[in-house]
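One structure coming up, written as structure tokens, with questions to follow.
Here is subunit A:
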Amino acid sequence: MLPLWTLLVPVATGAICYAAKGTRLIERVHLLGSTVTSALALGLVWRVSGEGTLTALGQFFLVDALGAVVLAIIALVGWTASLFSVGYIRHELQEGTLDDRQVKQYYFWYHLFLATMLAVCMVNNMGLLWVAIEATTIVSAFLVALYRKGEALEAAWKYLILCGTGIAIALLGVILLYASAVRTLGDAHDVHGLLNWSFLNNPDIRLQPGVVGLAFVFLLVGLGTKVGFAPMHFWLPDAHSQAPTPVSALLSGVLLNCAMLVLIRFAVVAGHTIGLDEIRPLFIGAGLLSILFAFPFILVQQDLKRMLAFSTVEHMGIIAVAVGIGGAAGYAAALLQMFNHAMAKSLLFMAAGNLTQKYGTKQMARVTGALRVLPFTGPVTLIGVLAISGLPPFSLFTSEFSVAAAGFAGGRPWAVAVMLAGIALIFGAMLFHASRMMFGAPREKPAAGELGRWSTWPLLLPLAFVVVFGLYVPPAVSGLIRQAAAIMTGGWAS
Partner candidate 1 sequence: MMLTATSVILVISALLLVWVKSIMSSIKILALQSLFLGIACLALGAQTGSAEVYVMAVLTILVKAILIPYILAATMRKINIRREAEKYIGRGVSLLLASGLVVFNYVVTERLDFMLLGSEIQTLPHAVSMLLIGLFVMITHKKAIMQGIGLIVIENGLFLLALSTALGMPFIVEIGIFLDVLVSVILISILSYRMDQTFRSISTDWLRKLKG
Partner candidate 2 sequence: MRDILFELLQLVVIVLVAPLVTGFIKKTKALLQGRRGPRVLQPYYDLYKYMRKDAVVSKASSWIFTATPYVVFGATLAAAALVPVFMRDSLFSFTGDLVLLVYLFALARFFIAMAGVDTGSSFGAQGASREMFVSSLAEPALFVTLLAAALPAGTTHLSSIVAHAAERGWPTSPAFYMMVVAFAILVIAETGRIPVDNPDTHLELTMIHEGPILEYSGKSLALLQWSASIKQVLLFALLADLCFPWGLAASADGPAVLAGLAVFAVKMAAIGVIVSCVEMSTAKMRLFKVPRLLGAALVLSLFALTAEYLM
């Protein structure tokens, strides 16, 4: 019954937040709700890592190690972001950029957003997987459009239209898959269970290669839009830069991983029928393209949050390359990279939130001497930038090294070489912007000093993960990741 509760708690919290009166009360409810949600989710993860895949409501919910990894990300980032939200929203209230109604809406949609993402990790039926992903789009679109600004509106619109279209294309893929399943196995099995992951993730299942191949193309393009593969990623920087900062953290730290999870699941299923060699080049191609696309935009970027968004595109590319490389090592590396990136990127986005709120601008050119102005956020941002570009002793170094190693072992040296080159270039570009913002003597305005406890302490959690996982990954975590990789390899019989 745990999954059901994990879904209901955030929905209820959202509803109460919407109904409740008074900011303080809302905040309390919000904090309580998100804490409970994360606790439940982590509990799920714990059970899965202990007992393996578990199902609930018959076959309706299914949580396997693969989903558990993303579930853990949602729990951690979601909790951090919700803590951060309190400080952020208070500040916006003081500034007058948000009013009480919007605050209510914010908390309402925030929890709904969490719920939809949790659903993505827990539903068994792959059709519902699609429904859940579409739901995340709609819900988060409301959050992106929270501010009463033309830009916010524009971002939300682009987000909705592009992702809506993409998802619709993906639906075509789902339908084809289902159709093929019905044709081949319909009379043998119950039609309703045909789209279940638990049923389809089975190497012995052979559907019609032609259909599934076509279906996978639609799925890749459609879900790829949501994941943010170049050149379908253009909604991403807008949405991420216009949304309230905690939401940006969720978007690029969690939502994209959810989409990636869905894509991986479909790829696994498709892999049974059409084999790996049809799929791997697509993943690697999409990944490399995303990495190379991101570089120029980061190099000549002026907007801080948009720069981070493009770096997210790059990292989704890295993950895609890792998935395309495949093999137990490749998948493990991909999942580790997912986790580490989620931590580092949410850290960076929240730090960026502090910067923008402190300086009152997202233009990097106007930010100077941040190390002095924000004695905590400044160094943290610097660490985040170094971490996100895969420098040790931070966690992404380990995972990116693993990706590269797996790539060479898996016979993709050129892909890895290109990837490494891209990463190095992007490091240069990001460091250029970061050092211009961080170092140097600050101007007299704004006066030095952090915004407050609520906007600094939450950063400690992801920071801890970024630093600790760089040197030591607890066996429990690596065990879970190995399980997940095993699920993927077990699926992808090559």
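Candidate entries met the following condition: all candidates are chains of the complex that A comes from, given by their letters.
FYI, contacts are C-beta pairs under 8 Å (C-beta built on N, C-alpha and C of every residue); 3 or more make two chains touch, one makes a residue touch a chain; residues count from 1.
Since this is a predicted model, take the numbers as computed values, not measurements.
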Numbered candidate touching subunit A, per complex, among 1 or 2: 1
Touching residues (chain side subunit A, partner candidate 1) in the complex: 125, 127-128, 130-131, 134-135, 137-138, 141-142, 145, 150-151, 153-158, 160-161, 164-165, 168-169, 171-172, 174-176, 178-180, 182-183, 186, 191-192, 194-195, 208, 210-211, 214, 237-238, 241-242, 297, 300-302
